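Data first, discussion second: the structure below is written as structure tokens.
Here's a slice of the assembly, chains where they normally sit.
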Amino acid sequence: MKRRFEIVVSLKAGLLDPEGKTIQDSLPTMGWMNVSDVRVGKHVELTVDAANEEEATTLAQDVAQRLLSNPVIEEFRILSAEDVR
Amino acid sequence: MTPRVAVVTFPGSNDDRDALRAVRMFGGEAIPVWHRDRDLHGAEAVLLPGGFSYGDYLRTGAIARFAPVMEAVRDHAATGRPVLGVCNGFQILCEAGLLPGALIRNRGLAFICRRVHVRVETSRTPFTSGIEVGEVLEVPIKHGEGQFVADGETLARIGDEGLVVFRYCSPRGEITDHANPNGSTNNIAGLRNESGNVVGLMPHPEHAVDPDVGPVGGQPLFESLLSSVLAPAS
Amino acid sequence: MRDEPLHRALGLTDEEYWAVEERLGRQPNRAELAMYAAMWSEHCSYKSSKAHLRSLPTQGPDVLVGPGENAGVVDVGDGLACVFKMESHSHPSAIEPFQGAATGVGGIVRDVLSVGARPVALLDPLRFGPLDEAHNRWLLGGVVAGIGQYGNSIGVPTVGGEVKFAPCHTANPTVNVMCIGFAPRDALVRARAEGIGNLFVLIGAHTGRDGIGGVSVLASRTLDESSHESRPSVQIGDPFYEKLLIEACLKMIEAGLLVGLQDLGGAGITCALSESAARADVGADLDLGAVPLRDRSMEDFEILTSESQERMLAIVTPENMPAVEAVCERWGLSSAVIGRVTGDGQVRARLRGQVVAEVPARSLADEAPEYTRPMQAPSYLEELHEDDPTFSEVPVSVADAFRLVLGAPNVASKRWVFEQYDSLVQGNTIAGPGAPAAVIRIEGSLKAVAVSTDGNGRYGYLDPFLGGAHAVAEAARNVACTGARPVAVTNCLNFGDPERPEVMWSFAETIRGMARACEALSTPVTGGNVSFYNETEDSAIYPTAVVGMIGILEDYRLMPRPAFQPSHVVYLLGETFPELGGTEYADVVLGKVSGRPPGLDLEREVALQSLLGEAARVDVLTSAQDCSDGGLAVALAESAMFGETGFAVTVPGDLPAHVALFSESASRAVVSVAPEKADAFEELARSHRVAFTRLGETGGPRMVFDDLFESTVAEARDLYEGSLPGLLDVRREAG
């Protein structure tokens, strides 16, 4: 079976997010006054082909953990998984 | 009179000093302009330099295009006067909608600093007016996000209206994939707008004017610019 | 069961804790203990290395500022000064290569900035494990991308460096970064808090929970499993903010607004305040409440020791404060008055009026414990020395050996790495990556500064004294190949655990060797950095001294390029001895890292270098290439490839061919000379008492090595350029 996963990789809370901060700082000059706490992360979609749902999820988690993120500074979460053919 | 060329400094601009120096080398008066300025200090031409405005965060040029000075650049362009965007400047012009398409990460992902060759595809811009079509120029590139892309319709328009100004090519001028450093569609290295006064390119002509430190393929661009500023084509 | 006392958790020994109590005449509170732990850590206090570093020569006619400041400074004439410093960021890079290396660049750039100089060039000596391991490809890819992203974004060209590989670096990559800056002599600033009543102004990024205990935890202990806990102390760099910081600080210096300037690195505010105060023999009153925070819930000790990046501490007179604020506002930087200079020599931190820490500035900055740790020569050396590869029989043909050596990762082209760096920005790169030394023009003059970083871990492993001496000699030789006069040295000393007598012995020997060479070459040491604990349970890195040599070139138009031109005469300068110990040949062809490294006769070295300088000055040299890794064969091939011009040479002497071609005997160079200048050149060589051998001539597409074998420039280029990309073909592992 094939499943499509959506994975979000983001900097650990507490770590500086220069990209988010720079966007944040630029908003007022663009006329957006009441937007705050901007954080930027990566959004990765991928399709996993596995025997069953558990296997697919384990594999997606494995990829997210070992390839898509570095636990030293990042954390990931799997947003959703849906069947695709 | 000495032609006046404005060079805009955004937070994170790096090649602004090189651009100012190049303008002076060719007898122009180089006018530094700050991103918060609302006018171009009466310059006849304006150059948006390379670098990493706002750290290239979000998208290259995405934040810089909101700078106050960009209104003045827009008006300047609208009146048909010369606007040149180099590297990050090119990216800003695309984000601002003054040039078609967009620049995304190089096909190999990595930043590339290298001498390349580009073929001049049109003389109908203030920056190439003194250059024969088909002439090959050696210039350096140094960018991580120089892959030119656009949707089919836009590409068709670019083709029909002859908006391509430079293409990556071999030293002998062949347009090959091997000569394409970043995967740009149709080897596009530089573009112009419909009226030809706004030009953007990824290679750095300002780093190709002094034989002591690099190739000299940028010289004819500055020569063309300064002479066409003196004698505006009607 | 009772858990260990706080001071041990912070990395202080019991003796060190007692020393703190003695200094204070009372028990330190939590915040004070954290301050001492950070400042007395190996990384900040040099407690194991100071005693040895003292023996390095630091004085010379060109030296304006020696060790003790944030960076060294030499006089380059015409009222201009060259500022330079090298630092290590190996430990963070080992666990987060991209950010670890990126923040290393940020740190060294701020060191140069804090002396008042505009950063004009970066170099990056790197060491990794073999590339057949995915982990090492991930480290290399991440480190190079990180250095590139940071250096490219701040608009400082990366013009040189090194990339070398050895199994001992698999668990412990070595990441050193060197920065050079230029400044008008009279605009130089010091990191001194002069003037009681003046203000301490924190400029730049807000302070967050970054690298709390970073220096003590990461760089002052070996990476074991506990490095998992220390992981959050890796930080995220913001090159964009650093760029604003550079421009703003230079503006303030230009406008004469600053009394002093100090970067914030290891130990954060504590280090910056106590060092700048101690240097001026004053005190500092600090209001923690005034420090702009990223995270309002931070505790006192966290604010005091946070290592948040992209911050500078300025010392400003009250009158100038409005002007300083204006500059910061223009560049979109935050600036906050966080304290005042006092006369009592105390660093005093208050929160809402309450004193939360009060310790003597000197006790933090200057009075850290100093150790002369036990030393002992490693037992394995004797055995290694006996196994001299010079006399092992040759398993392959000389032609195959040539291909193996030229394609070896240590020798092969590093284009894959340096094309990821902007080496052109600022428009003064006369010679960039690929040249024996980088050459940076001094704008508006014919003068230029030449710079090279060198260090050979194998030599250091087999004989640390020679390792240290060769590092200096080779760096100077590379600089001399551009026609420049080598003037001064910075360095990074990368070693294992100093608490092991073998490591400490190697360290002392290395410094002895460096000192000897620096004296002979009249190139004093103006600064550097020591990185210990580069080891894991099973492996320590080679004793690796990396030297950054600065040279002055009076007229860059006379610089020989390392490239052959057709119909020139090729010479080998210097003598070749049967020395294959520790060579690239022994490593890749025989699989041996053994024997003794090549010897070093410093008189010969001095003679060679002055000849190279003189020959360039009188314009008789077309090309010059130093003869080191891979020996004569590689030096010839490189000059041929860079000039796209072949050669035909006779292999000199009565040495066996493979020895003549691959020996790494020191004090040699391959040069080419226009035929009509040959006599003048030979005359010059004689007058400098430098042995020379006329090898043959340049021209054509072929590289002919006597009747031994021949190849073509094109074939050599494929090997040389193809090696790294080939090994990295499957390098795609992301961070």
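In order of appearance the chains are A, B and C, and numbering begins at 1 in each one.
In this text, a contact is a pair of C-beta atoms (placed from the backbone, for glycine too) under 8 Å apart; a residue touches a chain by one contact, two chains touch by 3 or more.
As the structure is a prediction and not an experimental result, all values here were calculated from the model.
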How would the full complex read if you wrote each label with its copy number? A x2, B x1, C x1
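Assume only the chains that are shown with their structure count from here on.
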If each chain is a dot and touching chains are joined, what shape do you get: line, ring, star, complete or other? complete
A-C compared against B-C, more contacting pairs: B-C
If you average the CA atoms of chain B and of chain C, how many Å lie between those two points? 36
Among all residues of chain B, those touching at least two other chains are 54-55, 57
Flagged in chain A as touching 2+ other chains are 18, 22
In the complex, chain B touches chain A at residues 54-55, 57-58, 63, 66, 68
For chain A, which residues are in contact with chain B within the complex? 18-19, 22-23, 26, 29-30, 40
Which part of chain C faces chain A closely enough to touch in the complex? 95-96, 99, 205, 208-210, 231-232, 234-238, 240-241, 294-295, 308-309, 332, 733-735
